[in-house]
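A single protein chain has been omitted from the complex, and every remaining protein chain is retained in its original position.
This part shows chain A:
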Amino acid sequence: MKFTINRAVFTAKLNDVLRAISSKTTIPILTGLKIAVSDQDVTLTGSDADITIETVLPSSEESTNLTIEQAGAIVLPARFFSEIVKKLPDKLVTIEVSDGFQAQITSGSAAFTINGQDANNYPHLPEIETKDGVSLAGDVLKEIIGQTVLAVSTQESRPILTGIHLVLADNQLFAVATDSHRLAQRKITLPQAVQERYDVIIPGKSLTELSRMITDSQATVELRIAENQVLFVLGNTMFYSRLLEGNYPETSRLIPETEDTTIELNAAGFLAAIERASLLSHESRNNVVKLSVTAADNTAKITGNSPDVGNVEEAITTTSLSGADLEISFNPDYMKDALRSFGQSEIRLSFTSALRPFTLVPTQDAENFIQLITPVRTY
(Lines give C-alpha, C1' and ligand atoms only; values in the text may rest on other atoms or scores of the structure.)
Protein backbone atom coordinates (compact mmCIF):
# COMPACT_ATOMS: atom_id res chain seq x y z
CA MET A 1 0.00 0.00 0.00
CA LYS A 2 1.32 3.40 -0.95
CA PHE A 3 -0.25 6.75 -1.69
CA THR A 4 0.53 10.46 -1.56
CA ILE A 5 -2.15 13.03 -0.78
CA ASN A 6 -2.75 16.69 -0.04
CA ARG A 7 -2.30 16.96 3.71
CA ALA A 8 -4.95 19.65 4.34
CA VAL A 9 -7.64 17.75 2.43
CA PHE A 10 -6.64 14.50 4.10
CA THR A 11 -6.70 16.10 7.57
CA ALA A 12 -10.19 17.51 7.02
CA LYS A 13 -11.54 14.06 6.10
CA LEU A 14 -9.60 12.46 8.90
CA ASN A 15 -11.30 14.80 11.37
CA ASP A 16 -14.71 13.67 10.14
CA VAL A 17 -13.88 10.02 10.65
CA LEU A 18 -12.33 10.65 14.04
CA ARG A 19 -15.78 11.67 15.34
CA ALA A 20 -16.71 8.01 15.39
CA ILE A 21 -13.54 6.80 17.09
CA SER A 22 -13.45 6.57 20.84
CA SER A 23 -10.56 5.53 23.04
CA LYS A 24 -13.08 3.89 25.35
CA THR A 25 -14.42 1.29 22.99
CA THR A 26 -14.91 -2.29 24.10
CA ILE A 27 -13.53 -3.66 20.84
CA PRO A 28 -9.79 -2.87 20.87
CA ILE A 29 -9.30 -2.61 17.11
CA LEU A 30 -11.93 0.15 16.97
CA THR A 31 -9.47 2.56 18.59
CA GLY A 32 -7.81 2.38 15.19
CA LEU A 33 -8.48 4.09 11.89
CA LYS A 34 -8.87 1.88 8.87
CA ILE A 35 -7.23 3.05 5.65
CA ALA A 36 -8.12 1.11 2.50
CA VAL A 37 -6.54 2.01 -0.80
CA SER A 38 -7.88 0.88 -4.17
CA ASP A 39 -6.67 1.85 -7.62
CA GLN A 40 -8.99 4.86 -7.69
CA ASP A 41 -9.43 6.04 -4.14
CA VAL A 42 -8.54 6.02 -0.44
CA THR A 43 -11.26 5.11 2.06
CA LEU A 44 -11.02 6.03 5.74
CA THR A 45 -13.22 4.24 8.29
CA GLY A 46 -13.77 4.87 11.98
CA SER A 47 -16.32 3.31 14.32
CA ASP A 48 -17.33 2.95 17.95
CA ALA A 49 -19.82 0.19 17.18
CA ASP A 50 -22.73 2.64 17.55
CA ILE A 51 -21.61 5.08 14.90
CA THR A 52 -19.50 4.28 11.85
CA ILE A 53 -18.14 6.97 9.57
CA GLU A 54 -16.60 6.17 6.22
CA THR A 55 -15.23 8.70 3.81
CA VAL A 56 -13.81 8.29 0.34
CA LEU A 57 -11.05 10.41 -1.21
CA PRO A 58 -11.06 9.78 -4.97
CA SER A 59 -7.99 10.41 -7.09
CA SER A 60 -10.30 11.86 -9.71
CA GLU A 61 -10.94 14.84 -7.45
CA GLU A 62 -8.20 17.29 -8.26
CA SER A 63 -7.95 19.01 -4.88
CA THR A 64 -6.85 15.75 -3.26
CA ASN A 65 -3.58 15.65 -5.24
CA LEU A 66 -3.94 11.93 -4.72
CA THR A 67 -1.50 9.60 -6.42
CA ILE A 68 -1.85 5.91 -5.70
CA GLU A 69 1.13 3.69 -6.26
CA GLN A 70 -0.07 0.52 -4.63
CA ALA A 71 -3.43 -0.66 -3.25
CA GLY A 72 -3.74 -2.23 0.18
CA ALA A 73 -5.16 -1.68 3.65
CA ILE A 74 -4.05 -1.13 7.23
CA VAL A 75 -5.50 -0.15 10.63
CA LEU A 76 -3.47 2.55 12.41
CA PRO A 77 -3.83 3.90 15.96
CA ALA A 78 -6.20 6.78 15.30
CA ARG A 79 -5.04 9.23 17.92
CA PHE A 80 -1.31 9.02 17.12
CA PHE A 81 -1.89 8.94 13.40
CA SER A 82 -4.09 12.04 13.34
CA GLU A 83 -1.77 14.01 15.61
CA ILE A 84 1.18 13.11 13.45
CA VAL A 85 -0.54 14.05 10.20
CA LYS A 86 -1.70 17.39 11.63
CA LYS A 87 1.84 18.35 12.62
CA LEU A 88 3.69 17.26 9.50
CA PRO A 89 5.67 19.97 7.70
CA ASP A 90 4.84 19.61 4.02
CA LYS A 91 1.82 20.19 1.81
CA LEU A 92 1.81 16.53 0.84
CA VAL A 93 2.00 13.38 2.89
CA THR A 94 2.95 9.88 1.77
CA ILE A 95 1.72 6.82 3.59
CA GLU A 96 3.25 3.47 2.81
CA VAL A 97 2.99 -0.03 4.18
CA SER A 98 5.75 -2.08 2.65
CA ASP A 99 5.78 -5.21 4.76
CA GLY A 100 3.99 -6.43 7.86
CA PHE A 101 1.75 -3.95 9.67
CA GLN A 102 4.06 -0.99 9.92
CA ALA A 103 3.26 2.24 8.21
CA GLN A 104 5.76 4.84 7.07
CA ILE A 105 4.45 8.37 7.10
CA THR A 106 6.63 10.87 5.30
CA SER A 107 6.18 14.55 4.62
CA GLY A 108 9.01 16.87 3.66
CA SER A 109 11.91 16.14 5.96
CA ALA A 110 9.88 14.19 8.54
CA ALA A 111 9.48 10.42 8.56
CA PHE A 112 7.49 8.37 11.05
CA THR A 113 7.10 4.64 11.33
CA ILE A 114 4.12 3.50 13.39
CA ASN A 115 2.76 0.08 14.22
CA GLY A 116 -0.62 -0.85 12.87
CA GLN A 117 -2.87 -3.89 12.67
CA ASP A 118 -4.15 -6.21 9.98
CA ALA A 119 -7.12 -4.56 8.24
CA ASN A 120 -8.68 -8.01 7.82
CA ASN A 121 -9.39 -7.98 11.54
CA TYR A 122 -11.44 -4.79 11.28
CA PRO A 123 -15.20 -5.41 11.63
CA HIS A 124 -17.12 -5.39 8.37
CA LEU A 125 -19.57 -2.64 7.74
CA PRO A 126 -23.10 -3.88 7.40
CA GLU A 127 -24.65 -3.40 4.00
CA ILE A 128 -27.60 -1.08 3.88
CA GLU A 129 -30.10 -2.23 1.34
CA THR A 130 -32.93 0.15 0.78
CA LYS A 131 -34.88 0.88 -2.27
CA ASP A 132 -35.23 4.57 -1.79
CA GLY A 133 -33.50 7.30 0.10
CA VAL A 134 -34.81 10.61 1.28
CA SER A 135 -33.02 13.79 0.37
CA LEU A 136 -32.98 16.52 2.98
CA ALA A 137 -31.45 19.97 2.81
CA GLY A 138 -28.36 19.96 5.03
CA ASP A 139 -29.31 23.13 6.91
CA VAL A 140 -32.85 21.88 7.54
CA LEU A 141 -31.64 18.57 8.94
CA LYS A 142 -29.16 20.39 11.14
CA GLU A 143 -31.91 22.66 12.41
CA ILE A 144 -34.25 19.75 13.18
CA ILE A 145 -31.53 17.99 15.16
CA GLY A 146 -30.60 21.16 17.06
CA GLN A 147 -34.20 21.85 17.98
CA THR A 148 -35.01 18.39 19.28
CA VAL A 149 -31.81 16.77 20.58
CA LEU A 150 -31.81 19.01 23.66
CA ALA A 151 -34.79 17.09 25.03
CA VAL A 152 -33.15 13.70 24.63
CA SER A 153 -32.65 11.84 27.90
CA THR A 154 -29.14 11.33 29.21
CA GLN A 155 -30.32 8.71 31.67
CA GLU A 156 -29.62 5.17 30.59
CA SER A 157 -32.46 3.88 32.75
CA ARG A 158 -34.85 4.45 29.82
CA PRO A 159 -32.69 3.67 26.79
CA ILE A 160 -35.44 4.45 24.32
CA LEU A 161 -35.61 8.07 25.51
CA THR A 162 -31.94 8.59 24.63
CA GLY A 163 -33.00 8.76 21.00
CA ILE A 164 -34.93 11.03 18.68
CA HIS A 165 -38.08 9.51 17.31
CA LEU A 166 -38.17 10.14 13.58
CA VAL A 167 -41.22 9.41 11.45
CA LEU A 168 -41.25 9.85 7.69
CA ALA A 169 -44.62 9.43 6.05
CA ASP A 170 -46.03 10.85 2.81
CA ASN A 171 -44.48 14.25 2.53
CA GLN A 172 -43.91 14.88 6.19
CA LEU A 173 -40.95 14.43 8.53
CA PHE A 174 -41.77 14.37 12.21
CA ALA A 175 -39.11 14.41 14.95
CA VAL A 176 -39.71 14.24 18.68
CA ALA A 177 -37.53 13.79 21.76
CA THR A 178 -38.39 13.71 25.44
CA ASP A 179 -36.64 12.89 28.69
CA SER A 180 -40.01 12.82 30.49
CA HIS A 181 -39.52 16.31 31.96
CA ARG A 182 -39.59 18.12 28.64
CA LEU A 183 -40.38 17.40 25.05
CA ALA A 184 -39.31 18.91 21.74
CA GLN A 185 -41.22 18.28 18.54
CA ARG A 186 -40.57 19.46 15.02
CA LYS A 187 -42.41 18.82 11.77
CA ILE A 188 -41.37 19.70 8.26
CA THR A 189 -42.95 19.21 4.91
CA LEU A 190 -40.78 17.34 2.46
CA PRO A 191 -40.48 18.56 -1.11
CA GLN A 192 -41.32 15.05 -2.27
CA ALA A 193 -43.44 12.33 -0.74
CA VAL A 194 -41.61 9.25 0.49
CA GLN A 195 -42.46 5.86 -0.96
CA GLU A 196 -42.59 4.03 2.34
CA ARG A 197 -43.38 4.99 5.90
CA TYR A 198 -40.37 4.98 8.21
CA ASP A 199 -40.58 5.02 11.97
CA VAL A 200 -37.20 4.88 13.73
CA ILE A 201 -35.45 5.96 16.92
CA ILE A 202 -31.95 7.32 16.31
CA PRO A 203 -29.58 7.76 19.28
CA GLY A 204 -29.30 11.44 20.21
CA LYS A 205 -25.53 11.12 20.42
CA SER A 206 -25.34 9.96 16.79
CA LEU A 207 -27.39 12.90 15.60
CA THR A 208 -25.32 15.38 17.58
CA GLU A 209 -22.18 14.06 15.87
CA LEU A 210 -23.89 14.05 12.50
CA SER A 211 -25.03 17.63 12.84
CA ARG A 212 -21.46 18.73 13.57
CA MET A 213 -20.45 17.24 10.24
CA ILE A 214 -23.07 19.11 8.28
CA THR A 215 -21.38 22.29 7.10
CA ASP A 216 -22.73 25.10 4.98
CA SER A 217 -21.17 23.48 1.94
CA GLN A 218 -23.33 20.41 2.52
CA ALA A 219 -26.35 21.20 0.37
CA THR A 220 -28.13 17.91 0.78
CA VAL A 221 -27.96 14.87 3.02
CA GLU A 222 -29.43 11.63 1.87
CA LEU A 223 -31.12 9.45 4.44
CA ARG A 224 -31.42 5.69 4.03
CA ILE A 225 -33.07 3.53 6.61
CA ALA A 226 -32.68 -0.21 7.05
CA GLU A 227 -33.84 -2.76 9.60
CA ASN A 228 -31.64 -1.77 12.52
CA GLN A 229 -29.57 1.07 11.22
CA VAL A 230 -29.64 4.33 9.41
CA LEU A 231 -27.24 5.78 6.87
CA PHE A 232 -26.74 9.45 6.14
CA VAL A 233 -24.84 10.18 2.94
CA LEU A 234 -22.97 13.48 2.90
CA GLY A 235 -21.25 13.59 -0.47
CA ASN A 236 -18.33 11.19 -0.25
CA THR A 237 -18.91 10.56 3.45
CA MET A 238 -21.20 7.89 4.86
CA PHE A 239 -22.48 8.19 8.41
CA TYR A 240 -23.98 4.98 9.80
CA SER A 241 -25.78 4.80 13.12
CA ARG A 242 -27.35 1.98 15.05
CA LEU A 243 -31.07 2.43 15.72
CA LEU A 244 -32.63 2.04 19.16
CA GLU A 245 -34.94 -0.90 19.51
CA GLY A 246 -38.36 -0.74 21.05
CA ASN A 247 -41.53 1.25 20.83
CA TYR A 248 -41.32 4.96 21.37
CA PRO A 249 -44.08 6.22 23.66
CA GLU A 250 -47.01 7.90 22.01
CA THR A 251 -46.29 11.58 22.67
CA SER A 252 -48.94 13.57 20.80
CA ARG A 253 -51.45 13.04 23.63
CA LEU A 254 -49.07 14.83 26.01
CA ILE A 255 -49.33 18.18 24.30
CA PRO A 256 -52.04 20.26 25.96
CA GLU A 257 -54.91 21.24 23.71
CA THR A 258 -56.20 24.10 25.80
CA GLU A 259 -54.59 27.18 27.30
CA ASP A 260 -55.68 29.39 30.18
CA THR A 261 -52.80 31.85 30.26
CA THR A 262 -50.63 32.95 27.36
CA ILE A 263 -47.79 35.37 27.02
CA GLU A 264 -45.90 36.41 23.94
CA LEU A 265 -42.37 37.68 24.09
CA ASN A 266 -38.98 37.69 22.44
CA ALA A 267 -37.12 34.43 23.05
CA ALA A 268 -33.67 36.04 23.28
CA GLY A 269 -34.77 38.68 25.79
CA PHE A 270 -36.52 36.13 27.98
CA LEU A 271 -33.49 33.83 27.77
CA ALA A 272 -31.25 36.60 29.12
CA ALA A 273 -33.63 37.15 32.05
CA ILE A 274 -33.79 33.44 32.84
CA GLU A 275 -30.00 33.25 32.72
CA ARG A 276 -29.81 36.04 35.30
CA ALA A 277 -32.37 34.41 37.56
CA SER A 278 -30.64 31.06 37.39
CA LEU A 279 -27.35 32.55 38.64
CA LEU A 280 -28.69 32.20 42.16
CA SER A 281 -30.83 29.13 41.76
CA HIS A 282 -27.82 27.12 40.62
CA GLU A 283 -26.19 27.86 43.95
CA SER A 284 -29.09 26.45 45.81
CA ARG A 285 -30.41 22.99 46.32
CA ASN A 286 -33.67 24.03 44.70
CA ASN A 287 -32.87 24.94 41.14
CA VAL A 288 -36.21 26.56 40.50
CA VAL A 289 -37.38 29.81 38.94
CA LYS A 290 -40.93 31.02 39.40
CA LEU A 291 -42.94 32.90 36.80
CA SER A 292 -45.85 35.01 38.03
CA VAL A 293 -48.39 36.41 35.61
CA THR A 294 -50.91 39.01 36.76
CA ALA A 295 -53.51 39.64 34.10
CA ALA A 296 -55.16 42.64 35.78
CA ASP A 297 -52.12 44.89 35.54
CA ASN A 298 -50.73 43.08 32.50
CA THR A 299 -47.42 42.12 34.15
CA ALA A 300 -45.21 39.10 34.30
CA LYS A 301 -42.19 38.62 36.51
CA ILE A 302 -39.72 35.89 37.35
CA THR A 303 -38.30 35.27 40.79
CA GLY A 304 -35.60 33.03 42.14
CA ASN A 305 -34.77 32.35 45.75
CA SER A 306 -31.71 30.64 47.23
CA PRO A 307 -31.94 30.78 51.00
CA ASP A 308 -28.16 30.72 51.39
CA VAL A 309 -27.32 33.33 48.79
CA GLY A 310 -30.17 35.73 48.22
CA ASN A 311 -32.99 36.28 45.80
CA VAL A 312 -33.77 37.85 42.46
CA GLU A 313 -36.82 39.39 40.85
CA GLU A 314 -37.18 40.66 37.32
CA ALA A 315 -40.11 42.11 35.41
CA ILE A 316 -40.54 40.45 32.03
CA THR A 317 -41.23 42.41 28.90
CA THR A 318 -44.08 40.84 26.99
CA THR A 319 -45.66 41.81 23.69
CA SER A 320 -48.95 40.27 24.68
CA LEU A 321 -50.41 38.77 27.83
CA SER A 322 -53.83 37.25 28.36
CA GLY A 323 -55.85 34.80 30.40
CA ALA A 324 -55.92 33.85 34.06
CA ASP A 325 -53.40 34.80 36.75
CA LEU A 326 -50.71 32.19 37.19
CA GLU A 327 -47.76 31.23 39.37
CA ILE A 328 -45.66 28.42 37.96
CA SER A 329 -42.22 27.09 38.91
CA PHE A 330 -39.84 25.39 36.54
CA ASN A 331 -36.27 24.24 36.13
CA PRO A 332 -34.47 27.20 34.51
CA ASP A 333 -32.05 24.86 32.71
CA TYR A 334 -34.92 23.32 30.76
CA MET A 335 -36.25 26.77 29.99
CA LYS A 336 -32.86 27.97 28.77
CA ASP A 337 -32.40 24.98 26.47
CA ALA A 338 -35.87 25.47 25.02
CA LEU A 339 -35.44 29.22 24.54
CA ARG A 340 -32.10 28.80 22.79
CA SER A 341 -33.76 26.60 20.19
CA PHE A 342 -35.89 29.59 19.10
CA GLY A 343 -33.00 31.97 18.43
CA GLN A 344 -34.28 35.54 18.04
CA SER A 345 -37.90 34.54 17.33
CA GLU A 346 -41.04 35.90 18.91
CA ILE A 347 -42.60 33.06 20.84
CA ARG A 348 -45.81 32.23 22.65
CA LEU A 349 -45.88 30.48 26.02
CA SER A 350 -49.16 28.71 26.84
CA PHE A 351 -50.09 27.49 30.29
CA THR A 352 -53.06 25.65 31.71
CA SER A 353 -52.24 25.45 35.42
CA ALA A 354 -49.35 25.47 37.88
CA LEU A 355 -48.84 21.71 37.81
CA ARG A 356 -49.54 21.02 34.14
CA PRO A 357 -46.96 21.01 31.34
CA PHE A 358 -46.67 24.24 29.38
CA THR A 359 -45.59 24.89 25.82
CA LEU A 360 -43.44 27.29 23.86
CA VAL A 361 -44.04 27.81 20.14
CA PRO A 362 -42.79 30.35 17.60
CA THR A 363 -45.58 32.88 17.10
CA GLN A 364 -45.11 32.67 13.32
CA ASP A 365 -45.02 28.89 13.00
CA ALA A 366 -46.94 27.44 15.94
CA GLU A 367 -47.94 24.32 14.03
CA ASN A 368 -44.53 22.89 13.24
CA PHE A 369 -42.33 23.47 16.24
CA ILE A 370 -43.14 23.04 19.89
CA GLN A 371 -41.16 22.83 23.12
CA LEU A 372 -42.96 21.44 26.15
CA ILE A 373 -41.70 21.70 29.74
CA THR A 374 -43.16 20.15 32.86
CA PRO A 375 -43.31 22.45 35.87
CA VAL A 376 -41.77 21.86 39.25
CA ARG A 377 -43.88 21.19 42.29
CA THR A 378 -42.43 23.05 45.27
CA TYR A 379 -43.03 22.01 48.83
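Please note the rule applied: contacts are C-beta pairs under 8 Å (C-beta built on N, C-alpha and C of every residue); 3 or more make two chains touch, one makes a residue touch a chain; residues count from 1.
Please note the rule applied: contacts and distances are computed from a predicted model.
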Listed names "NADH-quinone oxidoreductase subunit B", "Aspartyl/glutamyl-tRNA(Asn/Gln) amidotransferase subunit B", "DNA polymerase IV" or "Xanthine dehydrogenase subunit D", with the criterion being the UniProt name of the chain not displayed: "DNA polymerase IV"
Of A:Thr189, A:Asn228, A:Ser320 or A:Thr378, the one touching the omitted chain in the full complex: A:Thr378
Residue in contact with the excluded chain [from A:Ser82, A:Ser107, A:Thr178 or A:Ser206]: A:Thr178
Residue, one of A:Ser157, A:Ser217 or A:Thr258, that touches the chain absent here: A:Ser157
Missing-chain contacts mapped onto chain A: 156-158, 161, 178, 180-181, 183, 249, 251, 254, 285-286, 288, 329, 331, 355, 357, 374-379
